[in-house]
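Could you have a look at this structure, given as structure tokens, before my questions?
All protein chains but one are shown at their positions in the complex.
Note that the chains are named A and B in the order they appear, and that numbering of residues resets to 1 at the start of each chain.
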Amino acid sequence: MKIIVCIKQVPAKDAPLAITGNWIKESDIGFEMNEPDSFALEEALRLKEKHGGEVVALSMGPERVKQTIKEALAKGADRGIHIADDQFAQLDPLGAANALAAAVKNENADLILTGLQSDDQGFGQTGVLLAALLDRPHATIIMAIEASEGKLKLKRELEAGWFQWIECPLPAVLSIQSGINKVRYATLKGIMAAKKKEIAALTRESLGVKSEPTQKVEKIYVPVKTKKTEFLTGTPKEVAAKLVEKLKFEARVI
Amino acid sequence: MTVQREQLEADVLIVGAGPAGLSCALHLANLIKKHNESGAKPELSTENIYVLEKGREIGAHQLSGAIMNPKALAELVPDFEKSAPLDTPVRDSAAILLTERSSFRFPLTPPPFQNQGNYVVSLNKIVKWLGALVEDAGVNVFKEFGGAQLVYENSAVAGVITEDKGLDKNGKPKDNYTPGYELRAKVTVLAEGTRGSLTKKLVAEKKLDNINPQSYGIGIKELWDVQPGRIEPGYVAHTLGWPVSTDMYGGGWIYGLANNRVSIGLVLALEYADPRFDPHAAFQKWKTHPFLRKLLDGGKLVRYGAKSLPYGGWYAMPRNTVDGALIIGDSGSFLDSQRLKGIHLAMKSGMLAAETIYQALKTGDASAKTLGGFQSRVEQSYIRDEMWKVRNFHQSFQHGMFRGFIHTAFQQITGGRGLIDPMRAEEGYKHNKKIDATKRSLNATERFKGDGKLTFDRLTDVYHSGTRHDEDQPCHLHVLDTNICITRCVEEYGNPCQYFCPAAVYEMAREVDRSAGAGETERLRLKINFANCVHCKTCDIADPYQIIDWVVPEGGGGPNYEGM
Partner (left out) sequence: MKILVITEQRQAKWNNTSFETLAAAQQIASALSGTVSAVVVGKSVDALANELAGKNIAEVLQIEHELLESYTPDGFCVALKQVIESAKPQLVLFPHTYQVRDFAPKLAAMLGKGMIGDCVGYRLEGGRLVFVRQMFQGKTAADVTFLGDGPWFASFQSGSFRADQVAASEGGAKPVKRVTVELKAEQIRTKPLELFKEAKSAVDLTQAPLIVAVGRGIKAPENIPQAEAVAKAMGAEIAASRPICDEGWLPMERQIGSSGQTVAPKLYLALGISGAIQHVVGMKGARTIVAINKDQNAPIFEIADYGVVGDIFEIMPALAEELQKAK
């Protein structure tokens, strides 16, 4: 089974965000593998362990992104693909998906896995767009995968505690729900072996990808609290009554 | 449970990817490269050099002021000026005396505070850059792996066991449980930094202590972005006086980096008498001095961190060579206690260790005989020149600043000998004076709050250290007997762990004990918020009963000292 995992490198979870225009200053902060994607990678590795085959780690972005690809290789991915793009953060979801689709078009993978969304921009569209561009069946928010004889049985999560089983043919694109598995640690041997694994270097130009952006992030900003704290006073009973009234009729959240 | 551990073998295993460990690795890699190129036998491989780094990436746990003397780097990387992230050369070295309301700059900066020719640097950035060179040379640097235990073979050090991963907070294996590896090597180099956890055990096991026990200080640092015009890059100031009282040893620093970034901090010897003294609060108080306030007003806190430093000096350096192992860097106390400079000495110690190890690899003899060449090299190098001159410096201050100045004045004119040589000292924690047991200790959460703009409470500061640990893992701070905390320590010392830890790890929680038959009684319980730990080792050092044992947590955990 050939599985391609799309992995994004994002700013470290607690990195202080210095906003410049529509993005953040990338110097002086750490980067790490997008946590939702680490679950997709783990799922891919487990499928390979069960069904044999190959796991390819695909990522896009500046040179620093190779570090995340290496982490995937250290955990057991067989090879990597890096689409070099210093302006990756400026791409709209369709633009990014176009590049990723071009990179994998000739791979004829059985499965393409992504995480649900990235912890930085959080568009949450990559998997679905890849399915559209590659004209493959897809499913999202996947909690379990059972593969047999060229097709899949998938457990999909719905709202309010509901789930659904779906049958899906191969090849397919899946977006994996976070927390579906316990992510493994890279082993020492894995880290050493990763040094010798291939990371193909591509660019949007070399892939012949040209797409017009469909949307633009004009700016990002810290939402400013426009209201001042309204303090409620009185006896506990009075305060409780006032609060419920405010929440119901003023803030209208209950 | 008997654990099956995977075994790997290396030629050289270096525990710690700091300036000492990386300099050792890089220098050794260079020696091996030249060796192979000359066709000498046996052929050696840089891939058989393993470096373990417990941080998430190289540099993550590196913290220093820092003013770096470039002499060691110049030997290690001759074209360092072109490629190293040096930030800015020192342009102005000031020594400043602070009183509560005013400041006085010494018209002539005393020699220990002169720094012409040195660089203001971020040690995190220097180490990151060095790490890249080490990896390019083919050395295996394993991030997120710590050295948890030493391996002995016939009483020689044979390697290290890395920490178990994937244990839950009760020590039970989780789904992704991965036992630590048994890494064996011909030579193990302990480069764990200050108060190394393996080093501590090796020193005890092999009785490597020198005539003086190690003395430590704590350094608490904040990195700020300030308004333009407040400070020049390359401006270096060291402050004495307020708020450090004359019976304590310590002082502050202010270093101007490029782009209006400033490194500020306070260093204090962990030898003070009042067990409830709070170094973090003292640092915050120091910032309220008009001199600092003017600098920081309108600025923004970027990062916070803390680390201990070993400044016992020459007579406190442990014996650094045993069969199969060497101790370098801060773990080996390679630090000039007068100038508080250790980066170049750490690097030099790493390079001298590399030369010694190279000999061992060539001859196949890693016994103390060949490895003993390390100490001879140290004694013939500028490490000795520098440290010998200040061999009694730190110990001079054990009875206060004034007596310290007298002793050090004599030492200055006698090449370090002074009035007493060697000056004996005892462990810092022994200086703790018992408290008046009738005075209740302050509730930790009622303490220093900070104004949130210039001064900060501990938790806010810890947040800015970027420290994280997976919370579902065993606590890495082993307190041998927590009964002592609630019976003896509360009476004798007032639970100083709540005060000396700069990361709010330790807390004496007040609980209502309903179990006892006679109504409700309040009792204390030691709470350890280990996820806040910044790996400074202060607790291991300063605890008056010496019952705290700091061990490596699961790799990757700890602070994120980006830019520090």
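By definition in this document, a contact is a pair of C-beta atoms (placed from the backbone, for glycine too) under 8 Å apart; a residue touches a chain by one contact, two chains touch by 3 or more.
Predicted model only: the values in this text are computed from it and were never measured.
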Residue, one of A:K13, A:R64 or A:K182, that touches the chain absent here: A:K13
Which of A:G52, A:G161 or A:G208 contacts the chain that the document leaves out: A:G161
Touch list for subunit A against the chain that is not drawn: 11, 13-14, 17, 19, 22, 92-94, 97, 119-125, 128-129, 131-133, 137-141, 153, 157-159, 161-169, 179, 212-223, 225, 227, 229-233, 236-237, 239-241, 243-244, 246-248, 251-254
In subunit B, positions touching the absent partner: 445, 449, 452, 459-460, 462-463, 468, 471-472, 512, 527, 529, 531
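The rule we apply is simple: only the chains that are shown with their structure count from here on.
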Geometric centre distance via CA averages, subunit B-subunit A, whole Å: 37
Subunit B to subunit A touching residues, read off their complex: 6, 8, 47, 56-57, 60, 140, 142, 144-145, 162, 165-166, 174-176, 178, 181, 183, 302-303, 463-464, 466, 468, 560, 562-563
For the subunit A and subunit B complex, residues of the former touching the latter: 12-16, 28-30, 32, 181-189, 191-192, 195
